[in-house]
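Only one protein chain is missing; all other protein chains are in place.
Letters are used for the chains, namely A, B, C and D, taken in the order the chains are written, and counting of residues starts over at 1 for each.
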Amino acid sequence: MQQDYLTLAIYPLVILGFSVFVLALAWVLRAKPPKSPVKQAPYECGIPTRGETWVRFRVAYYLYALVFVVFDVETIFLYPWAVALHRLGLFAYIEAILFILILLVGLGYAWKEGALEWK
Amino acid sequence: MSFPVVSATVFAPLVGAALIFCLSPARKELIRWIAAVTTGISLVLAAYLVLAYDLSAGGVQFAEKINWLPSFGIKYFVGVDGISAVMLLLTAIVGFTGVFASWGIQDRVKEYYITFLALTFACAGVFASFDIFLLFVFFELAVLPKYILISVWGSTKKEYAAMKLALYLTLGGAITLLGILCLYFVAGINSLDLLELARHEFTRNQQLLLFAIFALGFSVQVPIVPLHSWLPDAHTGAPTAGSMILAGVVMKLGAYGIIRIACWLFPQGALFWAPVIAVLAIVCVVYAAFVAMGQKDLKYMIANSSISHMGYSVLGIAALTVASLAGALFQFFAHGIMAALNFAIAGMTYDRTHTRVIAAMGGLAKVMPVLGIAFAIGCLASVGLPGTASFWAEFSVFVGSFPIFPTLSILAISGIVFTAYYMLRALQRVYFEPLRHKEFAKLKDAVWHDWVVITVIVFFIVAMGVYPSLLMNLITSGLDPIMAGFKGATPVAGLTTWLAALGGVR
Amino acid sequence: MDVTQGLGAYPAIIGWLKGCGVPAWLAEILYRVGAGLLVLTLISILALVLVYMLRKVMGHMQCRLGPRVTGPFGLLQTVADALKLMQKEDIIPAQVDRPVFILAPYLVFLSCGMIFMVLPLSPTWILNDLDVGLLFFIAFGSLAAFGLLMAGWGSNSKYSLVGGMRSVAQVVSYEVPMVLALLGAVMLAGTLSTQEIVRAQSGTWLGFLPRWFIFLQPLGFIIYFLCGLAETGQTPFDLPEGESELVAGYNTEYSGMRFALFFLAEFGNTFAISAMATTLFLGGWHGPVFSFLPWLWPFVWFMVKAMALTFCIMWVRSTWLRFRIDQMMDFAWKILVPLALLNIFVSAGEVALIRWIGG
Amino acid sequence: MVGLPCYFGLSTILFVIGLFGALTKRNAIVVLMCIELMLNAVNINLVAFARFIDPGALLGQLFVIFTIAVAAAEVAVGLAIVLVLNRYRDTVNLDDFTWLKG
């Protein structure tokens, strides 16, 4: 395991530089016909667009997001535990199993309350 | 352990309240009788205490001591000395007669008697306590029942009056509590037992300060003039029995506290502050008398006369001689029953005429001779007519205080003239002029429960007027330990000397 | 640490640069830039190859031939496509949220590129062997969700928005079982470094069975693989860009090279998922090493395994039907998450068992 | 080289920005984000201190893990409540709620 923070700093810049370069290349190469309103309209199978696009979204999305936040954060406890598992005693096993059981109860509750239903 | 007489005396009304609490509100008659019986027991026991108190032995007798709050060295310590015995008797009389005076109440009888009995209990507790904390607990315990009594069953501005009373009395309580805390830590003997504290030597400055705090705290309840404005409203707003107990007992709590705690524990402070108190006392006497003269409302008049009468007591306290203090304490008793009688009669009259305006009544003695005579006795007692208990009280106060505060005493005596003026005028207007209103002609005279009230109180007024030494001896014996602190010293006479002395303290 | 360390290239290149009069710090930077570009080139080539492969595989599975005109066996078809995309007109619709719209493809591509930083292509070929490599992989894997949401929202088109929202819901939902499934491998390996995880799989059990984690973690592998499909929006989880309902989902409004970036990232991600599955469950670059070019064989084995998995993805793509969205979400939360949690128990038992046997 | 003062300075700046935002912004979600910003300032502090002051112990880093977890829980509940309110009131603007009357 060798940490190379320089790579960590430079590599994203290389990626972005690459993307910009590619786009710039395309800008040089591509055809540049004049703009027209019809071409710049949003795509809706050729029919003129109607109504507001940026509408409010159904609540189910947010519910999933909430459940996700909870579960995702729990993993920050599980990962250190998993890494150190070889060096830990029985107590750590039991604790983690309890932790996961509590998670399961939480999942069950969300399930029961209908947070996992795509209504 | 022998039968706890003092506790029984104090707790009898509370037991009654608890019994009533368990009853259905519909059983009004039973409720009244329970109240009557329990206060009656209290009265009998108090009388027993007065008679059984061993004068030759003195000190605190029938004492009961139980550790209550050991962390603070606080005890449940009740007992009687000469002063307490008299005060307990007074409370029992007023409590007992109060039950009968409120016999006619129809609205929420159950709650009424619970409240009234709780109030009686609290007042009795104050007089029986020999632990300052316990005393204070009882003292403060009285506020809530008073508040409820006035705000629910009272009349004329009752809510305002009740709130004013509660606020003033709690203010006094807060100051007293501060005093108790300071006293506790200044003494540092981990005890609030009066007897133990009395043995403790306080430095002069401590005494000056602590006396001031306690006297200020208690003077709200006396009331001494700048802090008195709650009283007329409260007394007037209260129902009859409420007024009786307020004027008869509650007013005494504060002055009792001054003697019991402030004078006893801090004699130096008492001597130092006495001139101020004396001046305030005279202001009380004269100012309240003047106010009483201007009153059109019968109850307001009696209430203000109470303040004026308490002024005598306070003057007696300020003089700090045996005679004056004894007079002051005797005045507690005498004025207590007398004011109870006056308020009772005023209440009975009001129940019949439905007015308290003096000018609106007239010649009622023709239709209600018994009430008329009773009121006459009350008025004469007010004036201090020889043969009534009040005479001995006022006489003793003046005898005691004249050598100390000659000018002030003379001023105070002049107060009697005013008293005579407004009391007799009211008596005449209400009862002895020609009957002014036709509709009053059909009023009924005293019914049986009115009779009970009148008989009991008049009996004591006259009995103590004729044979004052029964209580006087008790009081003097109770004063012995208190007077020991003064060792013949008298207060600094005259305000100018006092101000000079204040400079010396600095 | 460096792509070519095994060849002694790092000191050699640095030494050479210094020899040319380049200051030491610049030499270090230049080296990194070069290594990075190498990986990006790999991604680009992979994309070209994969697209060709996809067309061929799908074609044959559907009893067609796929591209065959451009170049021998149509090999140059994708190159031609790339050149075509380069020349395409760049349309930015009038009502888009311009900064968001323009930034989105960069972000998506960034997320894809960063993932490759921790892929252990061979014992020495890894851009940066972070000790939290796996967390890094997860973190940048889900960064794509931001890009997709930005694309969907910024386009201000109904198809795009629905597509973007769906893809975020999908990424977010499948993230959970995926992370939990990976935990099994971490528990067995006891490290988060990808290279170390591969090393932990060296050797054999009972003399013949490779010590690959897939044999201990079949469930974890399957969960991870399914989640990988969903994360990259492959069939049967391709709802965000299901062309029959949403035209092209979040990239409906993109054209030309901007679209190409999405495209590149998609194929890069597909490969990355296979590669990571290989790393974690299939023993990574482990395999027989022959004396001929010994440094090359691990890379070969790695690519073979990863390509085999990629082939499976394509296979699935041409056989399976698309899920409905409610089915898809249910599948994640009500089947995969409980299974993944169960898998943790199983793994913990296995770890305990191994300790008990071994120690 | 980047030293402790830099980290501390950064965290202080972040914290103050967050505090200022949390106290002045009227949008519930923005306030929530500002609070998160403050928590992240704390995280920077903790990690930096752990690195520079007691490099052996991991107390600071351990603390950060818990902070993150708690922050997530807070946000999860917070967003849920905002969601509920949003359905009733159609707004996330704090001034539109009936509270804050003193």
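Heads up, the rule we're going with is that a contact is a pair of C-beta atoms (placed from the backbone, for glycine too) under 8 Å apart; a residue touches a chain by one contact, two chains touch by 3 or more.
The definition used in the following text is that contacts and distances are computed from a predicted model.
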Chain not present in the shown complex, as UniProt names it (candidates "Cytochrome c oxidase subunit 1", "Oxaloacetate decarboxylase beta chain", "NADH-quinone oxidoreductase subunit N" or "Branched-chain amino acid ABC transporter permease"): "NADH-quinone oxidoreductase subunit N"
Omitted chain - touching chains that are shown: A, B, D
Absent-chain contact - pick from B:Ala8, B:Ala47 or B:Leu144: B:Leu144
Residue among A:Ala9, A:Ala84 or A:Val105 touching the omitted chain: A:Val105
Which of B:Ala63, B:Met163, B:Val322 or B:Val399 contacts the chain that the document leaves out: B:Met163
Residues in subunit B touching the chain absent from view: 25, 67-72, 108, 111, 133, 136-138, 140-141, 143-144, 147-148, 151-152, 158-159, 162-163, 166-167, 170-171, 174-175, 177-178, 181-182, 184-185
On subunit A, residues whose C-beta touches the chain left out of the figure: 91, 102, 105, 108-109, 111-112
Positions on subunit D where the hidden chain makes contact: 8, 11, 15, 18-19, 22-23, 28, 31-32, 35, 38-39, 41-42, 45-46, 48-49, 53-54, 57, 59-60, 62-63, 66-67, 70, 73-74, 77-78, 80-82, 84-85, 88-89, 97-102
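Here is the rule we use: only the chains that are shown with their structure count from here on.
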Between subunit B and subunit A, distance of the C-alpha-averaged centres to the nearest whole Å: 81
Inter-chain centre distance, subunit B versus subunit D - centres from mean C-alpha coordinates, in Å: 64
Centre-to-centre distance between subunit D and subunit C (centres being mean Cα positions), rounded to whole Å: 33
Where subunit A touches two or more other chains, by residue: 65, 72
Chains that touch, pairwise: A-C, A-D
Residues of subunit A touching subunit D in the complex: 59, 62, 65-66, 69-70, 72-74, 76-77, 80
List of subunit C residues in touch with subunit A within their complex: 1-2, 28-29, 32-33, 35-37, 40, 85-95, 105-106, 109-110, 113-114, 117, 127-131, 135, 153, 155-159, 161, 165, 168-169, 172-173, 175-176, 179-180, 183, 186-187, 190-193, 195-196, 247, 252-253, 256-258, 260-261, 325-326, 329-330, 333-334, 337-338, 341, 344-345, 348, 351-352, 355
Touching residues (chain side subunit A, partner subunit C) in the complex: 1-4, 6-8, 10-12, 14-16, 18-20, 22-23, 25-27, 29-33, 37, 39-45, 49, 53-54, 57, 61, 64-65, 67-68, 71-72, 75, 78-79, 82-86, 93, 96-97, 100, 103-104, 107, 111, 116-118
